[in-house]
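All protein chains but one are shown at their positions in the complex.
The first chain written gets the first letter, and so on, giving A, B, C and D; residue counts start at 1 in each chain.
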Amino acid sequence: MWKYILKRLLMMIPVLIGVTFIVFFIMALTPGDPAAIILGDQASAEALALKRIELGLDKPIPIRYLNYVNDMFHGDLGTSYKNQIKVWDQVWDKFPNTAILAVAGILVALLIGIPIGILSAKKQYTFMDNSSMVLSLIGVSMPNFWLGLLLSLFFALKLGWLPSQGMGTGFFPLLRSLVLPAITLGTGAAATVVRMTRSSMLEVIRQDYISTARAKGLSEKAVTRHHMLKNAMIPIVTAVGLQFGQLLGGAMLTETIFSWPGLGRLMVDSITSKDIPMVLGAVIFMAVMFSFVNLLVDIIYAFIDPRIKSQYDKAGVKRIGFRKRSIAA
Amino acid sequence: MAEKQEILRVEHLKKYFDTPSGSLHAVDDLSFSINKGETLGVVGESGCGKSTLGRTILRLHEPTSGNIWFEGREINSCNKREMKNLRKHMQIIFQDPFASLNPRMTVGETISESLLIQKLVGRKDKAKLEKEVTELMDMVGIAPRLINSYPHELDGGRRQRVGIARVLALRPQFIVCDEPVSALDVSIQAQVLNLMQDLQEEFGFTYLFITHDLSVVKHLSNEILVMYLGKMVEKAPASALFANPLHPYTQALLSAIPVPDPDFPVSRILLEGELTSPIDPKPGCRFARRCPKATEACLKGDIPFIEVEPNHFAACIMIGKT
Amino acid sequence: NGASEASAASGGYKDTITFAQGADVTSFDPHIGKETPAVAVTNHIYDTLVDIDSVSGEVVPQIAERWEQISDVSYRFFIRKGLKFHNGEDLTADDVKFSLDRAIASAAVSYIVDFIKDVKIEDDYTVVVTTKAPYAPALRNLAVPFAAIVPKDYVEANPDILKTKPVGSGPYKFVSWAQSDSCKLEAFDDYYAGAPKTKYLVMKVIPEAAQRTIALETGEVDLSYDILTSDLKRVRENEKLTLYEAPSLTCFYISMNMRKKPFDNKLVRQAINYAIDRQLLVDTVNSGTGAPADAIIAPAVFGYYSPGQYDYNPEKAKKLLAEAGYPNGFSCSLWVNNNQTRVEMCQAIQEMLREVGITCKIEVMEFGAFISRSTSGEHDMAYFGWVTSTKDADYTYYSLEHSSQQGAAGNRTFIADPEVDRLIELARTNTDTDTRREAYKDLAILLKDIANNAPIIYTAITAGSSNKVENFALDPIGYHKLEGVTVHN
Amino acid sequence: MSSGPKARSLWKETWRRLKKNRLAVAGMLFLITLVLIAIATIVIDLVMHNAIYNDYVIKQNLRLRLKGPSPEHIFGLDEFGRDIFLRMIWGIRYSLFMGTIAIALSTIAGGILGAIAGYYGKATDNIIMRFMDVLLAIPSMLLATAIVAALGTSLTNLLLAIAISYVPTFARTVRASVLTIKDQEFIEAARALGAGDGRIIFKYIIPNSLAPLIVQATLGVAGAILSIAGLSFLGLGIQPPTPEWGSMLSSARSYIREGWHITVIPGLGIMLTILALNVMGDGLRDALDPHLKN
Partner (left out) sequence: MDEPLLTVDNLTVNYETDDGIVQALNGVSISVGQGETLGLVGETGAGKTTLARGIMRLVPSPPGKIKSGSIMFEGRDLLKLSEAEMRTVRGKSVSMIFQDPMTSLNPILSIGEQIQEVIATHNRELSKEKLRKQANDMLELVGISADRAHEFPHQFSGGMKQRVIIAIALACNPKLLIADEPTTALDVTIQAQVLDMIRTLKEKMNTAMLLITHDLGVVAQNCNRVAVIYAGEIVEMGTIRQIFKNPTHPYTIGLLESIPSLAKKEVHRLNPVKGMMPDPTNLPVGCKFNPRCKHAFEPCYGKVPPLTDIGAGQLVRCYLAKERG
């Protein structure tokens, strides 16, 4: 198991290098001159030229990339073009905020998604099934930013229950300020969780061991809790792992709407100002976060499913990267 | 029986699979031959390498080592095109009649695939194609109205008939039958077995008939090969094998078969344990751990496959000793 | 956080003012962070030699107690004695020289101080600033926040320190910064003009404009800058809130690239000017705030002269186009950076141009790309906004209309007109106010005819606050001083 | 298991099952209506040389901006005084078709990559899938944002960005189904008959992996429409005055409190479309599923 985890962690390195490669080249090919961004529209041509040299922008792109990777391995993610502060410091500062938001979003998704999914599966093809599916789908169907605005208009402005923006300090203020962004972020994922829960419950319900459990004389509640849910969890966990990526993407919008000081906003700001080192830093962190979540998913698997655990124990890395099943939307 | 003519010869055939936990000896050093128009039955427990043997002979798996001659031709050295030609003469019928049919193709399409792939009928020649297909369907006993049906609309017996028709289209000389009836119900199973027998008589097919059910091969085969964990343990003409099984495994196998006759004397040799893993097997007799007659000696060195009686081979060093 | 500490305040006043703005401080180093959102905060941390009174627009003392003009090209400044930086060090002539030199060396802000030839220290509390040539707006430039005075020793020990741990001599000292979220300042008790009335100043970043208004309405913030135009009415009519509005120093205009066809043709440029209904834009897209522009500098700026607006006359525009050889109009592009209001403005202009037959495609781009690509002259037309931060016409005319400033520095119409150059230089080097005014008047009339830029709108500067906020005054420049402001409980 | 003579193709059978799912049928009808309207508008534009487009859809009337619904303008007017109803109608082609085209592109690219990776396995698989892992490690919205920011905002760039960001999802789906299909006996049967790789991939593997792909694509289109709207919010979507729903919603958001119609109409438009795609996708999944297991 430990060996497996270690191997997975090592596998992340090439993936991350790939990520930096792609993002670096996308950003480097962007029209627009970072020097002009730093110095603003009134800088002289000489100043711009000097700045470019200072930033190493006079060198060919591949060399710049190699330098970047080299620095990265020395723990240096560079300095922001925009405010000349170490990227690492800024990203590290924002990272927990996004993590909190994303985890809260996932929790919302699970809290909404799993009960509805179970209900839906147990009452397949009934009115209950249909209406709960539609209800949960409405969440995923609304553009994230619109939902956020509506929520804050209603709950913050109209009812005055919750803050409309910002991240509170201290436990309860934080919790209060987390509610609306987490709902905004989580409802999208909720629909996927509902869907996965429903279909994997349906799958499990058909299994012989459920019949066996019933034949033992177990009550329906015990059958559901003991035999169905845990088995049905496996694909749900997968879905959650993948949703996490979607969620990180959605964080860009949610964080902007709710002035949440996270990586997503940092990303948006940096992309629009072509702050390459910042973008790279933020993307790397998000990718790491995503990879960790997927590793976590695989570890959780092992706890849920002993077959997988023994697979890890035996084979070390056989399946790397992400899960087989993937879900859009 | 007329003069015997060898159609397939297999020598020292090995097929090992690389698995995460080690090298899996699925087929380990098999040698035998089959005569034209005859049936060689291959029996053994699940996982002993029967299917692998069949597939390796057809080069659906590349053998790890060993040689296969088909009509005097070494087929391991054939290139792609030669292999494609050879496939006209060597075919396979699979166990699971549902899994072996493309669910997105109708009965007609499935059967014509054979003709089209091997270019026995031109793609343009719709009329001829249809004629051939209906003829084949008739031969295997599928009503012509089913020509546009999809596999999921057919029952198991009919599906297997489609599988047979697909092979029959090529009129191959040699057919590997990989448990063709084990997924079918008894009455259907008998129908299909009869069909296969009829076709053999009509076209002179040679069968390598894989099964785990000894009673099925008994009335079909000329010779029977018993496998255990990738190894041959016994080979004999059918009647000799049933009359006088030599290897302890064969004996146990025979005794375990439930006979549909309440008066049949049951003298069961109950084996302890089950088939073990074929991954990196230890030297010596692979059956030794379950064998009621095993001794220390069985675990040492290779066990020779010896001709105990004329044409009756067995791989057991204890034969005659107890 | 700030708001929660409010209850601790005494005398019915809160101890914290919380204000919201759309973007974060880019850098606390005054010689780097020159964007309005940055200055809105750092303005309270640093002082400059002199200041401009937000009401009268006159130059008034700040660090320099008084000054004298020794010659056409040199000024002597007498520094207040006993001034302290937030870290306890004394502010002396050394710091002034160091700071001005540092500003000149900073690529980001040097344009504002590079008229200076050198800074000489006469004694601990006297410096002499010599300019390269006679330069009329010198004092106003020195009042710009990017000419801030910073502590020499502190900065020399670590040149990057101001970016995150600023120390100045202003009314508030830096406490903490949660990047892209908020920052907190605390009153500086030793401030020469007396400590500010409210103990803490908290700036909150709320990028989404609609959310800023909501935060104001829910009381999450006391003060919010740049109210969304569509929210102005709402704030004005809300009896718990006060709306502040003032003409700004900003003009929005369309620059036409005179190097490209058909904008090399004066008639075309004039036609475009005639085709735009400025009043309608003000009334609708801008919700009635601001005013139609007739020149590229705002009325509050020294040197402003109204040459008279191009009236809205599509028929005339069509006629001019026909005269110029484009009876069926033409196609072109209009560039704008990705700012919602600006894009909306361009969309409306796009439609107005379509009515006189000009098909123009809007290309929205990110600010960096917008600046650098328009600098190299790739654009046909581009929509810009310009703040005359010094409140002196030279700042704008020199950058935007002088032939030496083509491309890089701001002349994005690529105008190179000897008469224009002459008038700009005349006003720049002459210190006589009347002569300067006269020159700028001629210039305004001339530029209206050349029509290289189509001035569109003078925006208003807006802010909203809760009624509990007292003594808040807008500064047309866009960043407001809060040291006198108090908030009722 | 029925053994009757009724020759029903799998697609017909799927349709028969789908028909039973009222929700899915409603979704499908909604989408078909949208498509028909979109086609009608395209034809109208061709016939009338964009007259309606120029004179109503993008024509502004600033003096009437933000006016609420009235008999002449059933959905009211937007922030430039344009008729929201007409803009919605004319915008279908952008919202729906762009999502569809983007997903079609990534389905093809991802499908081919996934099929190759799954079919050939070993090194090929490794190279392709490691590359996909890299793409997948970057959240798709983020990737799309970076690409549009880099290439600039244009219709094609937007399509490309969305398409690229969805490629790994499709590659994975197809690879997974190819992996399960390629070891099935009917593939081996075809190989035993002497069928070549091409024939096996195109006649055997692709038709059989189509079902999950179709479901995935349907849901993908929904995701793409949302992504486009999200990009609009960031100012990287389709540029004005094109009446794309996402950009309509995003530019209307400053006026969210001016009148309900201005955001609710485009918002509902997007929502219903995505809802329709989702229920249809779910319906298809249910309808297609049983066959592969039976």
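Everything below uses one rule, namely that contacts are C-beta pairs under 8 Å (C-beta built on N, C-alpha and C of every residue); 3 or more make two chains touch, one makes a residue touch a chain.
Because the structure is predicted, anything quoted here is derived from the model rather than measured.
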Of B:C78, B:L120, B:A240 or B:L254, the one touching the omitted chain in the full complex: B:L254
Looking at the whole complex, which of B:L193, B:L208 or B:V233 touches the chain that is not displayed? B:L193
Out of B:D185, B:E202 or B:D302, only one touches the absent chain, namely B:D185
Spell out, residue by residue, where the missing chain touches subunit B. 45-46, 155-157, 185-191, 193-194, 197, 212-216, 218-219, 239, 242, 252-262, 264, 266, 268, 270-271, 274-275
The missing chain sits against subunit A at residues 207-209, 211-219, 222, 226-227, 230-231, 304-307, 310
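Methods note: only the chains that are shown with their structure count from here on.
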If you average the Cα atoms of each chain, whose average lands nearest the overall Cα average? A
Relative to subunit D, chain with the most remote C-alpha centre: B
What whole-number Å value describes the gap between the mean CA coordinates of subunit A and subunit D? 22
Distance from subunit B to subunit A - Cα centre to Cα centre, in angstrom: 52
From the C-alpha centre of subunit C to that of subunit D, how far is it in Å? 45
Subunit A, residues touching no fewer than two other chains: 30-31, 149, 153, 256, 271-272, 274
Give the residues of subunit D touching no fewer than two other chains, as numbers and ranges. 149, 152, 235, 253, 256-257
Within the complex, subunit D is touched by subunit B residues 55, 58, 60, 83-85, 87-88, 91-92, 94-96, 98-106, 113-114, 117-118, 143, 145-146, 148-150, 152-155, 158, 163, 166, 170
Residue set of subunit D touching subunit C in the complex reads 54, 58-60, 62-63, 65, 79-81, 149, 152-153, 235-236, 239-241, 251, 253-258
Counting only contacts in the complex, subunit A reaches subunit D at residues 14-16, 18-19, 21-23, 26-27, 29-31, 130, 133-134, 137-138, 140-146, 149-150, 153, 188, 191, 195, 199, 245-250, 252-253, 256, 267-268, 271-272, 274, 279, 283, 286-287, 290-291, 320-322, 324-329
